[in-house]
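Handing you a structure now.
The block that comes next holds chain A.
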Amino acid sequence: MAADRVEIRLAGFGGQGIIMMGYVIGKAYSIFEGYEATLTQSFGPEARGGACSAQVVLSKDKVLYPYVVQPDIFVAMSQEAFTKYYPTLKKDGILIIEEELVDLSGVDITQKLFKIPATRFAEEKVGRRLTLNIVMCGFFTAVTGLISRDAMRKAVEDTVPSGTEELNLKAFDVGYEYGQQVLGK
Partner candidate 1 sequence: MAEIKWTTADPKGVLTGAHYIDGNHAACEGALAAGCRFAAGYPITPSTEVVERFAARIPLVGGMFIQMEDEIASSICLQGAVWAGLKAMTVTSGPGFSLMMEHIGFAAMTETPCVFVNVQRGGPSTGTPTLPAQGDMQQARWGSHGDYETILISPSSPQECFEFIIDAFNLAEIYRVPVMFMMDECVGHMTEKVVIPEPEKIKVVERRWTDKKPGEYLPYQPDPEDLVPYMVKAGDGYRFHITGLTHDERGYPAATDVEIHNNLVRRLCEKITKNAHKIWKWEEKDTDDCDILILSYGISARVALRGIELAKERKGIKVGLFRLIVVWPMPEQRIIELAEKVKAIIVPELNIRAQVAREIERIVKGRCPVIPLGHAGAGVHNPEDIYNAIVEAAK
Partner candidate 2 sequence: MSTTLRENPVEQFLRTDRMPHIWCPGCGIGTSVNCFARAVLECGIDLDKLCIVSGIGCTGRVAGYLRLDSFHTTHGRAIPFATGLKLANPDLHVVVYSGDGDLAAIGGNHLIHAARRNIDITVICVNNFNYGMTGGQVAPTTHHEKVATTTPYGDPEYPFNLPDLAASCGAVFVARWTTYHVVQLTKTLVKALNKKGFSFVEILAPCPTLYLRRNKLGTSVDLMKYFKEKSVIKHGANTKEVGLETYDKEIIVGEFVDIDKPDYLDNYNEIMKKRLGDKFQPWGR
């Protein structure tokens, strides 16, 4: 991912903490790595209940056009989100899915693909289902290599409700380590 501008879309359903994932990624890259990151999200009826998506543009310089047009990376956390947004993913992009919520059968995936049962890991390995988004953040960090582990952990610590830092860092590590395992590191 050497390009100056990296477009990321994160999508799923309400309650999965999609926006917070985008926030953590953007904060890590801009505040803790010192570059630029623009987070936009869908507001309005689209954001009530049902579907939910966050877009992050990472750049070494100022982000000019703020919206995501053709993502380099797509993190799909629900079947609906996958169906809706997969067609816009770049041909040489990266697809990351919550494997127990997204069924790829019948779709010919040309991009690099990474799968994690983030929700189950959050339940079983962290002990809090709600941390599934942070598990995914850890996994994202490991498999994309875009942002340092350190910056991401700082961003997690800085973002989650106070008192839950330790739990969430554990969630992050669970995802991160699984990512490394998947990469064969």
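The working rule: a contact is a pair of C-beta atoms (placed from the backbone, for glycine too) under 8 Å apart; a residue touches a chain by one contact, two chains touch by 3 or more; residues count from 1.
Per the selection procedure, all candidates are chains of the complex that A comes from, given by their letters.
Source: prediction; values computed, not measured.
Colleague: Among 1 or 2, which chain makes contact with chain A in the assembled complex?
Modeller: Result for chain A: touching candidate is 1.
Colleague: Which residues, counting only chain A, touch candidate 1 once they are in their complex?
Modeller: Where chain A meets candidate 1, its residues are 23, 26-27, 30-31, 36-47, 63-67.
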